[in-house]
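Then we have chain A:
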Amino acid sequence: MNWNAWMPPLMIASSLLPGLIIFGLTEERVRLRTVLNLSGALVKLVLVGFVLWGVSQGQQYETRLALLPGLELVLRAGPLSLLFVSLSAVLWLVTTVYAIGYLEHSPHRSRFFGFFSLCVTATVGVALSGNLITFLLFYELLTLATYPLVVHRGTEAARHAGLIYLRYTITGGALLLVATVWLYTLTGTLEFTPQGFLDSLGAEHHTALIIIFTLLIAGFGVKAALVPLHGWLPQAMVAPAPVSALLHAVAVVKAGAFGIVRVVYDVFGVEFAANLGVLAPLAWLAAITIIYGSLRALFQDDLKRRLAFSTISQVSYIVLGTAIAGPVAAIGGVVHLVHQGLMKITLFFCAGNLAETLGIHKISEMNGVGRRMPWTMAAFTIGAFGMIGAPPVAGFVTKWYLGLGALQAGQEWVIIVLAGSSLLNAAYFLPILHRAWFQEPPSTWPKEFDFGRKETAWMLLLPPVITALMALAAGLLATSTFSPLEWAQFIAEHEFSRP
Partner candidate 1 sequence: MGAVFTEFPWGVILILLPVTGGMLCFLWPQIAKITGLFIVFAVALLVVGLAWQIFDNGVYRHAVGGWGAPLGVDLYADGLSLLMLAITALVGIGISVYSATYFKHEQAVLFWPLWLFLLAALNALFLSADIFNIYVTFELMGLAAVALVALAGSREALGAAMRYLLAALLGSLAYLLGVALLYHGFGTVDIALLAERAEPSPIIWAALGLMGAGLLLKTALFPLHFWLPPAHASAPTPVSALLSALVVKASFYILLRLWLEIFGPLVGGAGVEQLLGLLGAAAILWGSVQALRQTRLKLLIAYSTVAQVGYLFLAFPLVAATGVSAWSAVTYLVLSHALAKAAMFMAAGNLLCFGGHDRIADLDRVVQRLPLTAGAFALAGVSIMGLPPSGGFIGKWLLLEAALMQGRWDLVVVMILGGLLAAGYIFKVLGYAFTQADVSHESKAVPASMEWAALLLAVAAILLGFLAVPVLSLVSIGDPFGIGEVRP
Partner candidate 2 sequence: MSTPFLYALVGTGLFALGLFALIIHAHLLRKILALNVMGSGVFMVLVALAKRTGDAPLDAVPHAMVITGIVVAVSATALALTLMLKLNAKSGHAELPDDRRE
């Protein structure tokens, strides 16, 4: 085993080990816990940076471990993996800072941060998986690690939400398992390969492959919250705000979307999938989800619920970009993995800040809040404009490439979906901004906490400001080297070039 083979396990260990140690800490060891959390996150970031540089220099990072006779656990840092790993590493650091601030006085923090680290471990594992069984393993681990976070508050409502979350995700996991084993019995391999590994299968297997594709998409679609499998996401809003941020931007929803990307690109291969005729229905499903999520978001008064439905809509951009089956649209889909993460996490951080500082949970309570919390609302505004797709925020780049890619692939209807969705996004975000900036604040807030001269605790304020700036930068500096867009183009070339 050379040094490069150590990198993927190290990337996983950098959050796994702190997590396991944190489980063993008593509640009072605040400082040690914080140090562990932050150093784990920083080490991971450094490792990711190192590997990114290495991959751009043509290095290979791969680890293999025999799991069953003939089947291996494979961790590989390919370009697509690294995009997701970088996103989760960066956002983990920010979210950790936020969570430390957010949970400052609440109980059971050791448990919380333990599972939090486990969650990130699973996400990084999902990202680095080099074959479907490894993916499945980490994907299920993610389900298990997020459950305690969803029910963290220990109320009856939380227990109920956890139950619903499990009903969806465990069933999805079971479908994945069947599909994976089935695929294995057909092909004898599960290794992710650019342009897929199913070419050799004859036409007599095509029906089976269509069913397998459906099962896989259903399994991943649960976490990616594709309609009609989205029911758990709004329910899971009872969890603390950092968990929502994690679910929506970094881990769970993203893992589902990433799974779909993997299946289309590296299991079936775009061309093969298109020839099977399974991509067009997937594109339609994504389009329906985009519109449906936006429509539902329009009618929510609860801020977090509105954001949840917005997530349902936004994540399907990734799926849509994948399903259009053209290189340009693929760039749009893949880059949205990052862009949506940055923007949505900003919005959830801000929503958490409003709740923690002023006790605001509903949009109808947000009158004039921009004057009381200008920094928070500035970040929120950037995120919201990004979601709408207004330049120069990152969301614009996504929509531009998606639209361009759809035209190139001759699927003009997608433009209508994009335009309609943008209008709806504007319709549910602009009124919030209007309220926050241009309405008179009420004389008292629902439940105000005092933070002296500052608008809120710095640990709560810094993360959304940083992520908002990153979302802005991803849009403004889209053409610079190492921007998400450049990286996504690199990936798309990889996936669409015939060897």
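General observations
Assume a residue touches a chain if its C-beta (ideal position, glycine included) is under 8 Å from a C-beta of that chain, and two chains touch if they have at least 3 such contacts; residues count from 1.
Basis for inclusion: all candidates are chains of the complex that A comes from, given by their letters.
Here the structure is a predicted model, which is why all the values come from computation and not from measurement.
Every option in 1 or 2 belongs to this complex, yet chain A touches just one of them, candidate 1. The touching residues of chain A, counted against candidate 1 in their complex, run 23, 65-69, 107-108, 111, 136-137, 140-141, 143-144, 147-148, 151-152, 154-156, 158-159, 162-163, 166, 170-171, 173-174, 177-178, 181-182, 184-185.
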